[in-house]
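Data first, discussion second: the structure below is written as structure tokens.
One protein chain is absent from this view; the other protein chains keep their places.
The first chain written gets the first letter, and so on, giving A and B; residue counts start at 1 in each chain.
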Amino acid sequence: MTSTAGVTDSAGGAPPAVAEEPAPGGPGETRRGLPRPHLAAYLVPAVVVCAALGVYPIVQMVRMSVSDVGPATLIADWEFLGAENYREVLDSDTFWPAVRATLVFTGVLLVVDLVIGYVAAAVLARPSRLTSAVLSLMVFVWALPPLVSGSVWKFLLAGDGLVNSTLELVGLPAVDWLSDPDLALWSVSLVAAWASLPFAILIIRGGMLAIPTEVLEAASLDGAGPVRQAVSVVIPLLRPTLAVLTILVVLYAFRSFDFVYVMTSGGPGTVTTTLPFLAYQEAFRTYSFGIGAAIASVLMVVIALLAVPYAWGVRKEESA
Amino acid sequence: MSALTSPARRPVRLPRPGTLVALLLGVVYLVPLLWIVLTALKSDEVIASQPNAIVFTPSLSTFSDILEVASTSVWTSFRVAAAVTVLVLAVAVPAAYALGRRTGPWWARVVAWVLALFLVLQMVPQPMAVIPLYGILAEWQLVNDVWGLVLADVALLAPFAVLLMRPFVLGIPTELYEAAQMDGASGFRTFRSIVLPMLPNGIATVGAIVFIITWGEFIYATTLLTDPAQLPVSGLLAQQTSLYATSWNRLMGLALLTSIPLLVVFLVAKRRLVEGLSVGAVK
Partner (left out) sequence: MRVRRLSKTGALAATACLVLASCGGGSDSDEESSSGPQTLTIWHYYTADGQIAALERQNQLFAESNPDVEFEVVQIPFEQLPTRLLSTATTQDGPDIVLDNVVVDFPALAGSGVLTDLTPYWEEYADADQVSDSSVWRLDDEVYNVMSYTNLLGLYYNADILDELGIEPPETVDEFQAALEQVADDGQYTPLTMSGAPTVEGAWMYFPLLLGEGVDYCNLDDATLEDALSRLQSWSEDGILPREAANWDQTDAWTQFASGDAAFGINGNWNLGAAADLPFELGSTQYPAGSDGSRVFPGGEGLGIGAFADDPDLAWQYIEDAWLSPEAGLINFEDSGQIPTRADVASQPEVADDELVAPFVEAASNTASWPLNEETAQMQTVIGQVGSSVISGESDAAEAAERGVTGVEDAKEEGGGGCA
């Protein structure tokens, strides 16, 4: 339903844009922005599924965020509060530190997944017995639920865990990876990045494999070195893939809290409390559903804002 | 990576820096996996007194305890994940195709809007979505029914799969569409005989990812299925910890046993990936 509304909106705004930009010169393609019913038809199943099961939860969440929904009122009628939950969220002592934690978490994920992910995908895209084994191993580990992989890292990073034992073996002091307030957030973020890296590699590698080999051959015939080849040929061709990956990583960081939940419960203190964890804690641990929904809605608005440049990029790229 | 490739004088498949990167990755992912295996091999006594031990007498008691319960759950999870993967692909591939065609500014607007909406749709935290979902599914008589969970997972993953699949569609050269048009191919024939054959690695990649995510999803699984006999793997794992005690050896043993089917799925999908590569190369 929302999607249909979106289509109508853009149709309403369409004519001037069409008049300005000449349609691309595809031979025989429909010009002047005529509707393309057959393409829209391919969208129908996805739109139906989302309208049936995706829209109602959003509506409920937004309604909850402007209502007084506490422990005893979840099932009852919700009293309308207006922006009060939002005001309370923005004024609270926990919100801004959580924003900071979320940004750090997201940043670490982005750097690891995009940079290390690109390097690793390039390595693992070459067929060999080693790369095949490493890739399978990584996918196997990625498939383990966060409850398991997070717990494993909690053990490995414990005071007497394997990481500290190794440090001590080479004469370095043990580190409180998860309880030092200056380190905990980085540790949790890195573990989450570790857990999502195989996914990033799969995606980037899939994109790389889709690049026709002739393109790469042509580039190396032109004498392009490996770095230049990556920068001027591979990355531009991978742009849609990398854009989607960036968006998905941000999306993940903004809605998931599994590693925080398993490894630190947001602590020590509230150091690793990211916004999605805060939303979960407010709604389901202390039953302030309205506050939790308001935090989740704020995150949704941020994602919607981020979707604008993404969609803008898509539009330019599509109509170019 | 290619950027680090040694000069072309040696036609070795995997240059040294690449090997190093691969080995390093291997270690970083192998150690936690070995830790899981070690923990699963610990008896209850060892777990209780020295959970961080590396040297101990291994015991297979955990595995014999969990084999039966694991096999029923694996079957449930397999049915759910397979159904979700098929349905998600059935919905997402056409949608990605529609959103991946470049046919003018009007359609570009539609694409931009739909993509943005698909992003926003994913922003309801699952624990928050599950309560209204439960209401909808209850009205359709689908609570405590595997199909109810399948539908919920499809709705959760379809937008995600569309976003993932779209770059693969964008990678299809426009000349192909033009050629099809000159041949007078109908819209659906273009989709079936031009687009689908170009997407095997996309479908394999996205399918494998959807399968694996469904396999691990537990918030919907434990709330929408209430019959203990139908508990999927993810629910079984979540059950192992609570306020009072966590059976680490059981948890890790179960995690290992129940992940084996995933490895099989991935290995099958991987072969498709390689074939996909060669199809691209032939063209």
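The criterion applied here is as follows: a residue touches a chain if its C-beta (ideal position, glycine included) is under 8 Å from a C-beta of that chain, and two chains touch if they have at least 3 such contacts.
In this text the structure is predicted, and so the values were computed from the model without any measurement.
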Touch partners, limited to displayed chains, of the chain removed from view: A, B
Which residue of A:Ser165, A:Ser179, A:Ser220 or A:Thr246 touches the chain not shown here: A:Ser179
Chain not shown: contacting residue from B:Ile136, B:Ala208 or B:Val233: B:Ile136
On chain A, residues whose C-beta touches the chain left out of the figure: 56, 70-77, 93, 158-159, 176, 178-181, 184, 263-271, 281, 284-288
Touch residues of chain B, complete complex, unshown partner: 44-45, 48-51, 127, 130-132, 134-136, 138-139, 143, 218-219, 222-223, 226-228, 235, 238-247
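Everything below uses one rule, namely that only the chains that are shown with their structure count from here on.
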Chain A-chain B separation of Cα centroids, rounded to whole Å: 15
Chain A partner contacts - residues on chain B that touch it in the complex: 1-5, 13-14, 18-19, 21-23, 25-26, 28-33, 35-36, 39, 51-52, 54, 90-92, 94-95, 97-99, 101-125, 127-129, 131-133, 136, 151-152, 154-155, 158-160, 162-164, 166-168, 170-171, 174, 178, 181-182, 187-188, 191, 201-202, 205, 208-209, 212, 215-216, 218, 234, 237-238, 241, 248, 251-252, 255, 259, 262-263, 266-267, 270, 273-274, 276-277, 280-281, 283
